[in-house]
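Structure in structure tokens, see below.
A protein chain is absent from this complex, but the other protein chains hold their places.
The block that comes next holds chain A.
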Amino acid sequence: MRDKYEPMVNTLNKYLDEILPNYWYNIVPDLPKPLPPPIDPPENSSRIELLQQILPKEILKQQFTIDRFVKIPDEVKEKYGVLGRPTPLYRAKALERFLDTPATIYFKFEGALPTGSHKVNTAVPQVFYAHTEGVDHVTTETGAGQWGAAVALAAALYGVKATVFMVKASYDQKPGRRALMEFYGAEVVASPSKLTKIGVEIVERNPRHPGSLGIAISEAIEYALENGYRYVMGSVLDVVLMHQSVIGLETMKQLELIGEEPDVLVACVGGGSNFGGFVYPFIGLKSSKKMEFVAAASAEVPKFSKGWYKYDYPDTAGLLPLLKMITLGKDFVPPPIYSGGLRYHGLAPSLSILIAEGIVKWVEYKESDILEAARIFAKTQGIVPAPESAHAIKAVIDIALQAKKNSEKKVIVFNLSGHGLLDIENYRSMMLRYQKQ
């Protein structure tokens, strides 16, 4: 029988098949309100029409054929297995002890995947569909490099070429991730670049522009359009969040096997893909128990506290249709902060509704809080978390300490969306900065 205190929850082989889901879950039919459709701007040509030349056909089909459950193709399921799905669910016993909390803390470890984050869960099906449609070259953007690395790996698996537009600030600061993408065989270009019109325009205005995800997305799309390639998107789109639902569906099963039910679910938020993937199955499919859902974001990209819920472009050049979402504006250029994955101006439309309706709560943390939380986690559980995921850890620590105050035996489950071994230089520079102060 399962030992409740066994730290790793899914080690038994006989459960593996049961844990890895056969279907992705799409929350749209279960949202509290209609998802406002993407729209075209009043003037200019149809961006919705243009999508047909940007995305792989099957991705577009999945985005707009809204159905609660979508079968995961056998070829994709097989690759999920190759890459290490299901990922482990651990109990953070040492963190619990350190915090001296009556709460029980579990974490889903997406950092166990080969590129060190959850991103490959959607990179694989997107590149798979592109490949089966005869596309031999994909483009994408990347901030910190997590998404770019996942696409580089997926492209390598299917023998497809990949060009990754990497936000310049990260390109300069993260040679490790750049090397990783190149190691898998991808071409990595600093964005803004000279390969696209939008890139050239921006560099002409400001040769030292640090770049942004919005700009890098526009470049990747323009480059795909110009060359007849296809573009793969790392977050925001419903279809991306749907692919990521494997995280939450596995977690659900893993908790079920040990007879636990969560009281609180926590994940960090950039565009919303790891949050949606981890939390949505619990929001949409488990209505028996009252649960709390917490989205942890960066105070340096304050979309929750300072953003608006309105129609905005997902990319700076406005090549994609307008989406109704919580946004800081498509021209928002975030400070070149530590956690590149959270430096996005917008938020997935489905998550925007759940925030606006108060179903999902949010918190924003600043860099110094994150550094401390990351170090606590590394020193107790041993894992260096990605700075993005450290936002979730900070929220978990706060909730666990609150539970201690109230003597509550809460069950807290969070998604450790990535490890931070390739971010270690970032942590080092943070340590130097905060030691000085």
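Keep this in mind: a residue touches a chain if its C-beta (ideal position, glycine included) is under 8 Å from a C-beta of that chain, and two chains touch if they have at least 3 such contacts; residues count from 1.
Note that contacts and distances are computed from a predicted model.
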| item | value |
| --- | --- |
| From "DNA polymerase sliding clamp", "DNA repair protein", "tryptophan synthase" or "Replication factor A1", the hidden chain's UniProt protein name | "tryptophan synthase" |
| Touch with the omitted chain, as defined above, among A:Lys57, A:His209 or A:Lys404 | A:Lys57 |
| Chain A residues touching the omitted chain (full complex) | 28-40, 42, 45-46, 48-49, 51-52, 57-58, 60-61, 64-68, 321 |
